[in-house]
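Structure first, then comments.
A single protein chain has been omitted from the complex, and every remaining protein chain is retained in its original position.
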Amino acid sequence: MKLTIWTYEAPPHVGAMRIATAMEGVHYVLHAPQGDTYADLLFTMIERLPKRPPVTYTTFQARDLGSDTAELFKNAMRDAYERFRPQVMLVGASCTAELLQDDPAGLAQALGLPIPIVPLELPSYQRKENWGASETFFQLVRALARPREAREKAAGERRPSCNLLGPTALGFRHRDDVREITGLLAELGIAVNVTAPLGASAQDLMRLGEADFNVLMYPEIADQAARHLERHLGQPYTRTVPIGVGATRDFIAEAAALAGIDPTDMLSDERSRLPWYAKSVDSTYLTGKRVFIFGDATHAIATARIAAEELGFSVVGLGAYNREFARDVRAAASKYGVEALITDDYLEVEERILALQPELVLGTQMERHIAKRAGLPCAVISAPVHVQDFPARYSPQMGFEGANVIFDTFVHPLMMGLEEHLLGMFRDDFEFSDEAAPSHLGGAARQEEEGAALGSPRPDCEKDGAARSVGWSADAERELKKIPFFVRGKARRNTELFAREHGVALITVETLYDAKAHFGR
Amino acid sequence: MKLTIWTYEAPPHVGAMRIATAMEGVHYVLHAPQGDTYADLLFTMIERLPKRPPVTYTTFQARDLGSDTAELFKNAMRDAYERFRPQVMLVGASCTAELLQDDPAGLAQALGLPIPIVPLELPSYQRKENWGASETFFQLVRALARPREAREKAAGERRPSCNLLGPTALGFRHRDDVREITGLLAELGIAVNVTAPLGASAQDLMRLGEADFNVLMYPEIADQAARHLERHLGQPYTRTVPIGVGATRDFIAEAAALAGIDPTDMLSDERSRLPWYAKSVDSTYLTGKRVFIFGDATHAIATARIAAEELGFSVVGLGAYNREFARDVRAAASKYGVEALITDDYLEVEERILALQPELVLGTQMERHIAKRAGLPCAVISAPVHVQDFPARYSPQMGFEGANVIFDTFVHPLMMGLEEHLLGMFRDDFEFSDEAAPSHLGGAARQEEEGAALGSPRPDCEKDGAARSVGWSADAERELKKIPFFVRGKARRNTELFAREHGVALITVETLYDAKAHFGR
Amino acid sequence: MNRPLDPATVAGSPSGAPVGDAAGCGASTRPARGQREVFCGLTGIIWLHRKIQDAFFLVVGSRTCAHLIQSAAGVMIFAEPRFATAIIDDRDLSGIADANDELDAVVARLLARRPDIRLLFLVGSCPSEVIKLDLSRAAARLSREFAPAVRVLAYSGSGIETTFTQGEDACLAAIAADLPQAGGERHADAPEGLLVVGVLAEVVEDQMARLFRDLGIERVRFMPPRSALAMPDAGPGTRFLLAQPFLADTARALEERGAKRIPAPFPLGVEGMTAWVAAAAREFGISDERVAAVTGPAAERARRSLARYRTQLDGKSVFFFPDSQLEVPIARFLARELGMRPIEVATPYLHRQHLAQELAMMPGTAVIEDQDVEAQLDRCRLARPDIVVCGLGLANPLEAEGITTKWSIELLFTPIHGYEQAADLAELFARPLVRRTILVT
Partner (left out) sequence: MNRPLDPATVAGSPSGAPVGDAAGCGASTRPARGQREVFCGLTGIIWLHRKIQDAFFLVVGSRTCAHLIQSAAGVMIFAEPRFATAIIDDRDLSGIADANDELDAVVARLLARRPDIRLLFLVGSCPSEVIKLDLSRAAARLSREFAPAVRVLAYSGSGIETTFTQGEDACLAAIAADLPQAGGERHADAPEGLLVVGVLAEVVEDQMARLFRDLGIERVRFMPPRSALAMPDAGPGTRFLLAQPFLADTARALEERGAKRIPAPFPLGVEGMTAWVAAAAREFGISDERVAAVTGPAAERARRSLARYRTQLDGKSVFFFPDSQLEVPIARFLARELGMRPIEVATPYLHRQHLAQELAMMPGTAVIEDQDVEAQLDRCRLARPDIVVCGLGLANPLEAEGITTKWSIELLFTPIHGYEQAADLAELFARPLVRRTILVT
């Protein structure tokens, strides 16, 4: 049993719903109690889809237990087939139904419906949303994808083609990433054969084999399917996820190599504004800002690269909530000399952030909570999705326009350079009070980093006893307050570190400046 | 002499710079003291242009006055020609030089340079930035544009074509509007002959006559030029500025009519997300929200239409700072039953907003100040531009993607529907305190509508004595505080109006509810 | 537990025809069966955790439960929640770990991190019910362990036992069983205090308190209170008014404490509010004249406010999908005070006794208990009502089909009770209709 304040991922059957809802002609019969129908609103309200997800729930009740839940399932299955006439059906159970052991797969097969039935085994008490989506997509691909009829490669006649694998319903910017990458590939001269699951039908999955290679857009969703297609259909796939200018350029080179074409033209122009905006002198103040990054593995790793190489931040923390890709995250973290944080425990992430006192948090909606309480600026880089992650405007994360979007997103929560300066110079100015948030964000007040809202969970300070074993003299506390709040957390942390390392029990004004001299700006 | 806290427009010579900087091969010699060189940074820092504006300043000093300022001008002119070898030169004076009466036009002509010299008369003490830009563009067009050689309209062979008129350097989203409208016209089958001034050379202006018609993108900049081209070159021009879904559709119909093509296909699809997002049930709470709109005339009028027809807001105030288009603004205002506010006095705008207590302010960077102090949500719809009006990402205002951008921009500052509800239900909840801004904006504190920052200018309450002639009983004040802050300003205003109309001197709890019954929600 | 009726028990009644009822029901009721599209009772935590500010809700359930609560109401973006989930995992199911030990550890960690918690609810879920985890016993054990700082109660919000608002009922029933005993000095039958039961907006509570004070009822308390430290007492002298129609178990629990329910319609709309207040007044021996004098001005003002919306809503048809159990009183209000035409009123559960007066006031519309969502959607499309009341899973798909909707969860999150809110309740129905006429694109 695990205490969970926020969950980064839904249960695995919601992952399966993301696949089913993304596709055409697929229907999912889910053995589940009535409350599980809440999942429909994820699609109709968060993503604002104008149709219900193609899911039938058995909605059994307490009185059905032990008697006719299996019968309920069979009826639901039959009714759903009659009503929706899908090309393929998925069957499975949610957490509660899993405990009943009704064997939906067996029951479904026994009905003898004239379409393929793909049974899903998604262990609710072990696995989570991404795994469920990945497994579902893989099972569909395995069941449906066929090898290319004959590899008639009349070169020169056919444009090279690829499939885009991974975009789903309820995906973080998947809608726009698909458009961006499709456009990028078209410019390169590569056609998209099938995009899946988003917008694909069962027939489309059968055509997957006709492409020359696969673009693995979201490893969390489609890594398993891409590996299957490589192994069984001989299709290579791209390893680079094109998020950020550097990664997009690498991706272009990789895709071009797989397609056997020359990417030089496309790589010679500068197609994103990010590099120039990052070089513009008003961005100088971004240099070395300490950022903490947390999200799904793919977005977290890509974010770290952008932060370090393209914006000039200093990565002080990097982590992901999906253990499936822990190895990749650890490898990336080691590049930045930090220890990867692999956890789905919100409280652990909170502790790490408060201990590191970064100047910017790049995380999920959950890290926004932490950042808000700690008075830290924050931008969202990854699922879990919120209604605000489905803006009306074109907002890809991938490709060159994605890099533009990311520049704005990461820089927006920060105070602008000149405003930082004026705050630093004239701290006593009543209009520049410490309570001031960046004025372009409405100029509303911030909470002090020490003063989280009443009643909110507090970091477990007792545990971290060492951190508080040094004391602050009143003078030093006063001097600390003269440091603008957006770097004060760091100054406090550095001074305490310095004091501990040098055996100073009471921090004075001199200790503060000694620490400053020791650590530099 | 006029007290000016903020100025909505720069002096007219900055308007001329916006034209010169937008174009290729144009150089502007400006008779001006050294301080006027500040204007360069508008382009290099706000717009982040990677080149200096093509402007030479004479930078005369006190000691030059009355002696050799004319000589200085001639030297600057000659040196600039030698160094930059432009195709055409603009000459003029800034405010201080205007007082010297050195006659830059005459001096420049006398130099006998082998290129066209376009003299600018921009009266600094009467006119402003937009007028200066408009006059400059008009003078250039008048000097350079030639009629089409022979109107060889071999129909079927040539695609219909148009010019895009109005985009400049330092324009509010001009960069992206041009891309959006060019794409829209291309889909319609209309080619863009010349876009001017942005990116146009003197030669391009000479080719203006080759187009079938003109698209007047920004009347503030190009109305004069478009009318000239209509009169002298017989080119009709579009009247609809395609900002918003409805206006974009009207524009498509208008452009198609001028081009003699059928727009039905293009109008049959829904190409913007705005209509569906506005219909989505999470937008229901937007209905009837009272908005105050202020900006340049074009953007203010377009914003009012979107607010009223596409988002379902209630327009309670509409105004513009550029008197040149006052008539259009008044006509639009009368449609919404409000009195237009035509002023460039920031203090007047402030008074109007505080008196109206809108639920949302759609204005310029200046209205952001007012809204911030009044604790009102605000989005920016118009110049004057700030560095944040040049985002890295694609952010048009025009066309279908412009409508998407606008939906996000207008809705973002508002508290989301459900959050509003919870605040309304549980006002005593310490985490939902009145100080809470929308949590997606960082959840920082707001100022009370009554409590502007110490030292800020206060609305001139004495003048508006009537508004305060009714008193509030302590009970009624307490009851008022139970109303969530985002509608409290309106409730206070309505109750006081009601009390005055009904001769109630002391507002009680009953008065509050009587007023609520009277006005409705 | 307050379960939906087994359809078998009413299967004999002719579909669509009036069902005989003690209260002389003006509406017909009929059952349905098929896929339901309703929230489970856990959803109530969304408003309960905001109402009782020093309480905390610990769901004992699966990741689905955790995800439901954080997603259902879009609360993710809001303030730090006062709820969490103890997620059951394989180790608990396989018996490797003792579920009770695990739960104790989770509670200990939670209370260490959140020292401000005064009242902790252990909330049962589908999985905890299926594996028969006894949370009442666990609550008793933990209450002993953490007394006196923290009191621990248990209730079930499981989707196999409860729908949506029944979670509030279950929670309040648990509270009711735990209230301090009122001193029984007076004669048991003499009313010595009024308890208003059901989560209400604070501004509504304040209005009601003023009204009862003006009537002369002295001791008026609200349940649940805003703080766990301010629990009302209950006993034979307690008279209670239900503010919501879905509080069957709570009423029973209060009755077990000796308290007496004052039968009344629900305080929605002018009529409902007047009847509700009058019922209490009668119980406390207050004259009808006094009631008329005290409520008259507010009722008259409310009627004036409603007039504006009556012009917008009169004659418009309305169709209810089952959701909150508020369907019947709201349909009654819309029909009688605004002239709307309820075409179909479906409700997840119909408490015939508590709703007796409501049903009697209803026009002859079919009241459907339980649901077959696909069949109901077919009927809805056929009927093309002017407005549909439904949950969030159905609203946007219906809007996309051109059918105007009112999402029902808003009825729980908006102050709608009492005179001053009658027009606000009407406005909730007018707004989507108005919106559709305003939007041009």
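First chain written, first letter: the chains are A, B and C, and each begins at residue 1.
In this text, contacts are C-beta pairs under 8 Å (C-beta built on N, C-alpha and C of every residue); 3 or more make two chains touch, one makes a residue touch a chain.
What you see is a predicted model, and the numbers here were worked out from it, not measured in a lab.
In the entire assembly, the chain absent from the figure touches the shown chains A, B.
Of the candidate positions B:347, B:480 or B:497, contact with the hidden chain is made by B:347. Between the chain not shown and the residues B:58, B:248, B:272 or B:343, the one that touches is B:58. Shown as candidates are B:233, B:387 or B:480; the residue that touches the absent chain is B:387.
Seen across the whole complex, the unshown chain contacts subunit A at 245-246, 249, 274-276, 278-281, 284, 287-288, 308-310, 312, 416, 418-419, 421-422, 424-432, 436, 439-440, 443, 479, 482-483, 509-510, 513-514, 516-517, 520-521. If you put the missing chain back, the residues of subunit B touching it would be 1-7, 9-11, 13-14, 33-38, 40-42, 44-46, 48-52, 56-63, 65, 76, 79, 83, 94-96, 99-100, 123-126, 128, 347, 365-366, 368-369, 373, 384, 386-388, 453-458, 460.
Basically, only the chains that are shown with their structure count from here on.
Ranking all chains by how far their C-alpha centres lie from the centre of subunit B, first place goes to C.
One simple way to say how far apart two chains are is to compare their mean CA positions; for subunit A and subunit B this gives 36 Å. Rounded to a whole number, the gap between the C-alpha centres of subunit B and subunit C is 49 angstrom. The residues of subunit B that reach two or more other chains are 274, 276, 280-281, 416, 430-431, 439-440, 443, listed in rising order. Shared interface positions of subunit C, defined as residues touching 2 or more other chains, are 53, 74, 77, 79-80, 392, 395-396, 399-400.
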